[in-house]
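What you see is the complex with one protein chain gone and the rest in place.
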C-alpha cells in the first residue's frame, strides 16, 4: 500500500546574509497509514523546517533545491495555492507547540472550532455545533457548552491543547503533524495529553509525524523514530530498539544524555550544619492597589532549611511559587516571615548585607537574558570580582581562571554575549556566580531551555564546582528524572504551598502526598 | 470594566486637569507685559493701567488669584475675558465645538483613506502599493501644516476656485455652506493624519500577519480571504482606536495653524489670540478645556479598546 | 559603529536618508561659502526676480537671493532642531529610565504627571514657553525640548521596563549594585538603541515645529534667514512670486524626509524583524 507521506532526496537552503545556509540535506522518509513516526533532534537540526516544508508554509527566503514530497498520490510541491488550501486541514492537519498563540485572542473558542469544522467537513452551522460539543466531550473536557463561549485567555493551556487536538482529529485528515505539543505544558498536563493522543490515534488510525527534542518521550509515543543532526537523517529504527541499541553516534549521545533516576550522580552525604533556614516565608508581589482587593500571595508560609554543601531540589508546576522562593531569598521580592543565614536573622532585602550578598548567588533560566549584551564577558566577570573577589591586582588572570573553571577558553573574555551559544552563555553566568566564592547558589530552572546534551554537560560542571568549592545548591526544576539524579532532598510545591519535603530515597514511598505521587508517575523512566 | 476602574480614570482626568491648571497658571504669571498693557496699548497712562489692573484683579498675590480662579472654575464660571469682556466659559466651549467638528470630520476622512491604504500596503508588502503608501506617508509627514495648508488653499481655492478659501459657517445656520467652508481645512488636517496613520496601520497589520494564530488559521485550511477579513482585519484595527485618541490630542494642538490660516475660530486660534493679548482667563480656560478633552478622549479610547479586545481586563 | 553604517546603507530608506543628510550637512557647514550672493544684500531692482541665471531660485521681496538665504539659513534651522531633540531626548531618557527603575509609587506619580503635561498640546506648550521666555531661536529651542521631553520619557520608560525585567539587571540587584550603577551602566546602554531611533524620527518633527513657531512669529526673528521664517514671510507674496515660498518649504520637507527615512532605516538595521 502506498505511504501516507513520502519524501525523496528533499534538499532545502535558506538565503540569509552573504551565502546560502544548507538546512535540509537529501531527506528520504516514509510514513505508513496509521503509523506514528517520531522525529528527534537538537535545536538547529532542521526538524521544524521539515514540518514547514511538509505543510508547504516555507519562509520567503527558503529555496527548495531538489526532491519530492508526496501526500498519498498527490505531489505537494506542484500544488497551486488554491488546491493547497483545500487539502490543508482536510487531508493534513497540524498541532502547534504553544496552544495559547494558535487561537485568535479576540474570538471565542467555539467560533474558531466551528469555523474549522464547517470549512473542512462541509457541515452546516447546526451540525458543526453538535459535532464540536461531541468532540470536546470526547477529550474529557468538563462542560463543553461553557468552554465554547469563553475566550482563549479565559481557559488553561491544557484545555486549549485538548480542543485543538480534538478539532484536528475531528477533521479526519490522513496525517497530522505534531510540533512538540507538550513542551509548553507542565509535566502532569503534558502526560495526560500524551495519553489522549495515544487513545485518539488508536480509535481513528490517523498517521502522525511527532516532532520533539525529548527522545525518552518520543520513544514511548511513536512506532518508529528518526533522528536528525544538522539537516541530515542519521538513523531510523523502531521505537523499542532505538533506545536500547542506538546505532548512530548522535543517537547514542542523545540516549546517554537522558537523565535516569536510577544512575545517581551524587553519592556523598551533606553535613548537618544549617546554612540557611526559611520560616513561614510568604511572598506577595503587587502592593495593595487603591480600590482593589489584595492579590493572593505567591507562596503561603513556606518553611525549609538547607545544609552546607547540600543539593536541595524544588519541583512543582509553573505558577506553584518555586521561583518566588528564589526571588525572596535574593531580595528581588518582598516577603513576610523570617530567614536565618549562618544563624543571623534576615527580615527583608535591606538586611542583606555584603556578606549575605556574597554568600548567596543566583543563576537564571534564560541564558541570553542573563548577560548584558552591551558588555564583554571579561567586563561581566570583572564586576563581581571587584565587589567580592581579590580586587584589582591580577584581574585578567583571575578572569582567565574563572573561565577555565567553567571549561571555557580564557580568550572568551573579549567576546560579546551574542557571539556565544546558549550553553556557553549559561557557563559564563555560572562563572559569574562562582566569582564570589558563594556558599549557596540558587539555580532557577537553568537547564530547561537547553538541549539534552548541553544540559548534561552543565549538570556535570555544577557537580564538579560543588566538589571543588563545597557550595550548596537550591536547584529549581520541573524535570523530575534530572533532580532525582542529583538532589539529596526534594521539596514539592503546589499552588504556593510546600506539600512535601523528602529525602531522595523516600520519594517513591507510599506515605507521600498524592500530588507528589502523580508528579513522579507523570515522568516514567525511559523504556529499554 | 468595573466601577472602581472608571472611578480611578475619573480621578486621573481630574489630576490631569489639576496639573495643567497649575502648569498653565504658573507660565501665564511669568508672561511679560500683562493684559492691562495689551488692552490700553499706546494710551496706557500710569493711573489708567492701575485702574484696569484693579478691575481685573491683577494686583492680588498669585496664589490668591489661583485659588479664586479655581474656586470659580469649579462652578463652571471661568471669569470674563480681559479682551472682550465676554464670559470666557461659553466662548471657549463653543470654540471647542467648532474645533471638535473639524477634528472629528478630519478623523473620519482620514480613517476612510488611511486604514485601507495601510492594510493594502501590508498585505502587498514590498510591491507597488506598499511603495506608493510609503511615499505618500513620507511626504505627508514631512510638510508642516502651514505649508500644506497654504499650497492646498492656493491650488483648490484660488486657482481652481472649487472651494471657498476661508471663513467659518456654523452647520446649524447653513449646512451646505458649512460643509463647503470646512472642506479645505478638513482635507488639510486629514492629509497630515493619513500620513501618520497609514504607516501605523501598515506596521500593525504586518505584526498581525506574522502572528502565530494567523499562521494557524491558514494551516487549518481557511481560504486567504477569510483569514484576512475575519482574523487579520479585526485585530489590526484595534490599535487604530488608540491612534485616533492620540490624534485628537495632536489635532487640538496642530489645528491651531489650520484654524489660523482658514479663519476658523476654534479653540486653537482662540488660545493663540488669548496668549498674544495676555488674556489670562481665556488662556487658562482654553488650556484646561483642551487638556480635559484630550484626557477624556484617551479614556474613551481605552474603554473602546477593552470592549473590542476581551483580553484587556480592567478590574 | 561602522558595521551599523554598512547595515544602514543596505536598507533603501537608510541609504536615501544618509544621502539627504550628507547634502544637508554640506549646506550647514559650507553654506556661506557655497552661497552665490550675499544673503542679506537687498537689490531694489531685483525685487521678485523669477528663477533665472542671476538668482537660481529667484529673488524675494527685498531682492535678496533665495538660494543664498537657504544655504545660510540651514545653519540656523538644523542645529537648533537637532539641539532641541537632543536636549528633550536626554531629559526624557533619564526621567523615563529612572521612573522605570524606581517602579511602584514613584513610577505611578511620574507617569501620571507626564500624562498630564502631554495633555497640553505641544504647540500650545511651546507657545506659552516662548511667550514667557521671549521670541527668538534660542527660546524656541528650549520650548521644543520641553515639549519633546515627556514624549521621550514615555518611550524610554516602556523600553526601560522591558530591560529592567531582564535577568542581567536582576543579577546586578542581587549582587548589591547601587541604583545609579544599575541605571547608568546596566540599563541606559541597552535603552539607547530604540531611543536613538525614536529621537531620529523626532528630529523631523522638531524641524517642522521650529518652522511653525517661526511662522507664528515666535521662533527665529527677522532678518534671520531661518527656513520657517522664510516661508512665513513669503506667504503674503504667494501669488506674485510663488518660488519664494516653495523653495524653503521643499527644504523643510527634504530635512523632515531625511530624518524620517534615517529613523526607519535605523530601526531595520538594528533589529532585522522582518527577515524570518
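Read from first to last, the chains carry the letters A, B and C; within each, the first residue is number 1.
Everything that follows uses one rule, which is that contacts are C-beta pairs under 8 Å (C-beta built on N, C-alpha and C of every residue); 3 or more make two chains touch, one makes a residue touch a chain.
Please note the rule applied: contacts and distances are computed from a predicted model.
*Asks:* The chain that is not shown, which UniProt protein name from "Putative PQQ-dependent dehydrogenase", "Heterodisulfide reductase", "ABC transporter substrate-binding protein" or "NADH-quinone oxidoreductase subunit K" does it carry?
*Replies:* Of the names offered in "Putative PQQ-dependent dehydrogenase", "Heterodisulfide reductase", "ABC transporter substrate-binding protein" or "NADH-quinone oxidoreductase subunit K", the one UniProt assigns to the missing chain is "ABC transporter substrate-binding protein".
*Asks:* Which chains here would be touched by the one that got left out?
*Replies:* B, C
*Asks:* Based on the whole complex, identify which of B:73, B:136, B:153 or B:208 touches the chain you can't see.
*Replies:* From the options B:73, B:136, B:153 or B:208, the contact with the absent chain belongs to B:153.
*Asks:* Just one of C:103, C:134 or C:165 touches the chain that is missing; which is it?
*Replies:* C:134
*Asks:* Among B:109, B:261 or B:285, which one touches the chain that has been omitted from the display?
*Replies:* Result: among the candidates, B:261 touches the missing chain.
*Asks:* List every residue of chain B that touches the chain not included in the displayed model.
*Replies:* Residues of chain B in touch with the missing chain: 32-33, 37-45, 47-49, 51-52, 55, 81, 83-86, 95, 150, 153, 157-158, 161, 164-168, 260-263, 265, 269-270, 273, 276-278.
*Asks:* Mind listing the chain C residues that contact the chain we can't see here?
*Replies:* That gives, for chain C, the contact residues 40-42, 44, 47, 61-62, 131, 134-135, 217, 221-223, 233, 235-240.
In this text, only the chains that are shown with their structure count from here on.
*Asks:* Quickly list, by label, the chains bordering both chain A and chain C.
*Replies:* The common neighbours are B.
*Asks:* Is the C-beta contact count larger for A-B or for B-C?
*Replies:* B-C
*Asks:* From the mean C-alpha coordinate of chain A to that of chain B, what's the distance rounded to whole Å?
*Replies:* About 49 Å, centre to centre.
*Asks:* At least two partner chains per residue is the criterion; list those residues in chain A.
*Replies:* none
*Asks:* Help me check something: in the complex, which residues belonging to chain C touch chain B?
*Replies:* For this pair, the touching residues of chain C are 112-113, 115-124, 127-129, 131-132, 134, 204, 208, 211-212, 215-216, 228, 231-232, 235, 238-239, 242, 245, 249, 252-257, 260-261, 274.
*Asks:* Quick check on the complex: what are the chain C residues that touch chain A?
*Replies:* Chain C residues touching chain A: 104, 166-168, 170-177, 186, 189-190, 275-276.
*Asks:* In the complex, go through chain A and note every residue touching chain C.
*Replies:* The contact residues of chain A facing chain C are 16, 59-61, 287, 330-332, 352, 354, 357, 360-362, 364-366, 369-374, 383-384, 387-388, 429, 432, 436.
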